[in-house]
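Every protein chain but one is kept in place in this view of the complex.
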Amino acid sequence: MSEYPDMPRSFQLSRSLKLLSNGFLSIWCLIALFPLLWITLMSLKYPLDAFSANPLVVIFGPGTKAAGASVNFFDLLMVILWISVAFLGIKHWQVKKNLGPKNLLYLGISIGWLFAVFVFAELSTSVQRLFGVDFFFTTPLVGMTTEHFQSVWIEQEFYKQFFNSLLVTAGVVSISLTVGTLAGYGLARSGSGWAFWILMIALVFRALPHSVLVSGYLPWFINSAEWLSPFFGEVAPTLYGQPWAIIVVLASINQPFTIWMLRSFFQNIPRELDEAARIDGCSHGEAFVRVIIPVMWPGVLTAGLFSFLLAYNDYLVAALLLDAQNQTMVPAISGYFNRETTSTDQVEAVAAAVSITAPIFVLVMVFQKQLVSGLTQGAVKG
Amino acid sequence: MKNRTFIGFVGPSLFLMALFIAGPLFSVVWQSLHVTQPVYIQVETEVCTPGFLSQKCTKETQTQPKLDENGKIITETKFSGFESYRALLKPELIFKHISERNWLGLTNIDFYKALRFTLTFTLITLPIVLVLGLMIALCINQALQSLRGPIIFVSLLPFVITPVIGALSIRWLFVGDGILSILLEWLLKREIALFAQGWTIEILMMSYRVWHVAPFAFIVFYAGLQTVNRDSLESAIVDGATRWQRLQLVILPHLSPLILFVSIIHLMDSYRVFEEVIGFRSEAHVISLQWLTYDLLTPDDTGNRLISRASASSMLTMIGIIFLLFFPLSRSWREHKLRRSG
Partner (left out) sequence: MKKFLIIASALTALFTSSAVSFAACNFTPSSKLTLLANSYAAWKAVSDAMGECGNFEAELDAEFRKKQPDAFAANPSLYQLGGISNSTIQPLLSAGTIRALDDLVAKYGQDLQPNQLIRINGQIMAIAMSVNNQHLMYREDVLNSLGITVPQTYYELLSAVDKIAASGQVDYAFGGTYKAGWNLAEEFVNMYLGMGGQFFKGTQPNVNNVMGIRTLEMMRNLTHYMDPEYLVADSTYVQQQFQQGKIAMANLWATRAAAMDDQKESQVVGKVKMAAAPYPVTGALPASTLWWDGVVLAKNMTDQQADEAFQLLMEGIDKEMVSENNDLAVWLINGYEPGPMAKGAAETAENGAVPYPNGMEMGLMHTALGNNIADFLTGKETADQTLKDIEAEYKTAAKEKGLL
């Protein structure tokens, strides 16, 4: 990395080894990327092409092209433009680390473009009408359609699930961070045997199969109006189907991981910092607020990313405890598969899967450094 | 830190974990030792099925749970000891099969079938993940500075992607005439049906898991490589150590705590293998321990679920996990005591 501008001699390789190593890396990248790339391709074709046995058909989509859905130079140009704007925005953010007006502009353009994709077909056809098909700019190149995405997002109102996912992930991240930060700090600063045992038990909890826990919640959640009525009277809520109930459950399941990660982060913050504050007469709470909070944000951001991933990727909990109205994206996709009675349904399911993956893609792009540091944080400390 | 302050900091987290993790866990322990059964009555029932023109009505005696005056099913719960565990472990069948040297019969009992697969899955993927992760880390470490970022980005994707979707996308590539099974058929010049027999599905499931987890191992090792002591590497070169010797004598010892860390995490995660069974629809051929629990908990059409046996099954799964974690845990306990005394 940047601390080592010159390659250490011991890591230098002979030419043949270098070739081997680079070849290996390229194969790995291909393997890592291929499944995602392929489903993205499939989602852009009509079923006949998408499920074709010939890979070239899936890539170029002759059937889709014949059906009148294709991209031309103009479309490609627009897509390339969009990607570069988004990329510039991300790069800019990574350097500046703040949301300046320039960033907002990039963000605005990117999102606006994304929405424009839905009216994409219209735009493209009008350009085509203007120039005619023979003009090189507008000659159909590759069969491609956004129809499945339109059908998923607009007709089947997938945006509702998107907002549910946003709500649940936002809730989980904020609760698990608030609670986890306090606990992580406490555990890092306490040398008592209790702290050790809490951490060990948390490790065992982390290893528990989730299906065991989750099935235990169902009857309680469904009947909560009854058993909560002694406490809440008439207004006792039914927990089943409530996003905030899921948020608490997910945040709790996530606690063992969060406190381990934040504990090792706080251990890296020198004790002298808060001890100095304590000598100045602060209590532990005050020391935490005055000294620790200002310096803890990188660690919290990293832990937050992992909470986000857990909440966003969760299937088991949300599938069982949320009803259709409040369903998040990942379990909702199983609806597509259970319904997949036609091949079009199947491609729509693929399109929904791609839609779910896209935000993660962006997230990794933006927060790559934090993710990497988070993964190594727990490790380096042991 | 005083105990009260400590509890102030840790309390909320403990409360959440106690309520939503420890609570269900205790109920699982309790349920595995008890059975709850409805009180049944035999009812003469007339049931009609619509035909095309007229209905077919049949009178039959049905077993139905008895309801109390509030319309709730009357149940009775009794202590059953280790009956549920016995129903799961089938000790009498084990002795029979072992005395007859019938190993196939042994692995056809659900629990041992699941245990066999879970263990092979965990133990085979572990070294592959470690080696692959290390290889990628070593290779990236010598790649061009400007390429490292993009390569790390691409490598992270399999790790952060939604597991359900990852498993599905791999399945799409292989099932029936999927693009990769056609490629395999072309390479091997023969017809292949990857989902037709157990061992090919097992290989697919393991490959998926390696694809999914190797990035994690790689990132951890990559970070570790940045802190290798360069002087000892240089002096190893001066001593005439080959590349392999340097890896063996300098780099691997330096990475050993990280290898342990990745191993523990991987053991924990792959021991509860579940998504693969669902994603690859492998239950006809191979099942895992967590799937067994899940299957016992899933109600059938008529609403039966076998809660006691499912609880026993998850207890056994948990005992397995504690067993797997025993050595790393006892090691850190010793270290903890050392730190306190020292």
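In this document, chain identifiers A and B correspond to the written order of the chains, with residue numbering beginning at 1 in each.
Basically, contacts are C-beta pairs under 8 Å (C-beta built on N, C-alpha and C of every residue); 3 or more make two chains touch, one makes a residue touch a chain.
Not measured: the values here are computed from a predicted model.
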The complex has one chain that is not drawn here; which of the drawn chains does it touch?
A, B
Candidate in contact with the missing chain, chosen from A:P47, A:G143, A:G304 or A:G374:
A:P47
Would you mind spotting which of B:F26, B:Y40, B:F82 or B:W186 touches the chain that isn't drawn?
B:Y40
Among the options B:I94, B:V175, B:L249 or B:L324, the absent chain makes contact with B:V175
Missing-chain contact, candidates B:G71, B:P91 or B:G240, resolves to B:G71
Even though one chain is not shown, chain B touches it at residues 35, 37-38, 40, 45-58, 60, 62-65, 67, 71, 73, 84, 87, 104-105, 108, 110, 175-176, 193-198, 281, 283-285, 295, 298-304, 306, 308-309
In the full complex, which residues of chain A touch the absent chain?
47, 105, 108-109, 111-112, 115-116, 118-119, 153-155, 157, 159, 218-219, 222-223, 225-226, 238, 240-241, 319-320, 323-325, 334-335, 338-344
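The rule we apply is simple: only the chains that are shown with their structure count from here on.
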Between chain A and chain B, what's the gap in Å when you average each chain's C-alpha atoms?
22
In the complex, chain B residues that touch chain A:
1-3, 5-6, 8-10, 12-14, 16-17, 19-25, 27-28, 135-136, 138-143, 148-149, 151-158, 160-166, 168-170, 172-173, 177, 179, 182-183, 211, 215-216, 219-220, 223-224, 226-227, 230, 233-234, 236-237, 243, 246, 257-258, 260-262, 268, 271-272, 274-275, 289-290, 293-294, 297, 310, 314, 317-318, 321-322, 325, 329, 332-333, 336, 340
Which part of chain A faces chain B closely enough to touch in the complex?
1, 3-4, 7-13, 17-18, 21-22, 24-25, 28-29, 31-33, 35-36, 38-39, 42, 53, 55, 58, 178-180, 182-183, 185-187, 189-196, 198, 200, 202-213, 215-217, 248-249, 251-253, 255-256, 259, 283-285, 288, 309, 312-313, 315, 330, 333-334, 337, 350, 353, 356-357, 360-361, 363-365, 368, 371-372, 375-376, 378-380, 382
